[in-house]
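Excluded from the complex is one protein chain; the other protein chains are retained at their positions.
For chain A:
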Amino acid sequence: MKLTLKIWRQKNAQDKGGIVDYPIDGIEPDMSFLEMLDVLNEQLINKGDEPVAFDHDCREGICGMCSLFINGEAHGPDRGVTTCQLHMRMFKDGDTIFIEPFRAKAFPVIKDLVVDRSSFERIQHAGGFISVNTSGNTIDANTIPINKHDADKSFDAAACIGCGACVATCKNSSAMLFVSAKVSQYALLPQGKVEAVDRVLNMVHQMDAEGFGNCTNTGACEVECPKGISLENIARMNREYLAASLKG
């Protein structure tokens, strides 16, 4: 495959940055998108140019590290996959492909396609946990009966890998899908009930403080989420938040 890549290049956080064109040849349809970028980087290094910086780790859709806004969509045109699971067969010979970093005020660009998603970490720190006494008296979680329906929904919410595609794709740069998944995974379980009020208030407060936009229910996040996190979680978080606000 012969392609034209239009890649966002930015030296550092202060640099203005811009799109640079890279023609590339010899790409196999069975290559993953990141392998294609590896090929490009090899060529750039051989020419003595600066390779394109991009995030990745597991390369099997687990870690949530890879990002990239490809041809106008977070994680590219495929559904239910991360960028590392995207394959070049989704493109045609001769295509022009825009490759940009995830864009949001709360995800500042560090270099090229690498963005700082530590705002997600800070939201997690604000309440995405349960407090457990680990002094030796810890009760095994399996001894607490949980109905299957709730357990399944909690598990589905916990599948969120914190990739940030929901923010990147949302026209408002809202982080509601991510935060709602993190709130829901605990809200549905008895272990999470104890800190439920503080959790939702603190996490939403942190989300707002980070400068994410307001959700207007376009549903784009759900479509682009590689883990199929449902909008149902956002509705649950809205309920939790309203109830918690009333409680104090």
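One rule holds for everything that comes next: a residue touches a chain if its C-beta (ideal position, glycine included) is under 8 Å from a C-beta of that chain, and two chains touch if they have at least 3 such contacts; residues count from 1.
As a convention for this text, contacts and distances are computed from a predicted model.
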* **Undepicted complex member, UniProt protein name, chosen from "Adenylyltransferase and sulfurtransferase", "Succinate dehydrogenase", "SUF system NifU family Fe-S cluster assembly protein" or "ABC transporter ATP-binding protein"** => "Succinate dehydrogenase"
* Structure fact -> Of A:106, A:126, A:177 or A:229, the residue touching the omitted chain is A:106
* Residues of chain A in contact with the chain not shown -> 6, 8, 19, 69, 71-73, 77, 98, 100, 103-106, 169, 171-174, 176, 204-205, 207-208, 211-220, 223-224, 231-232, 234-239, 241-242, 245
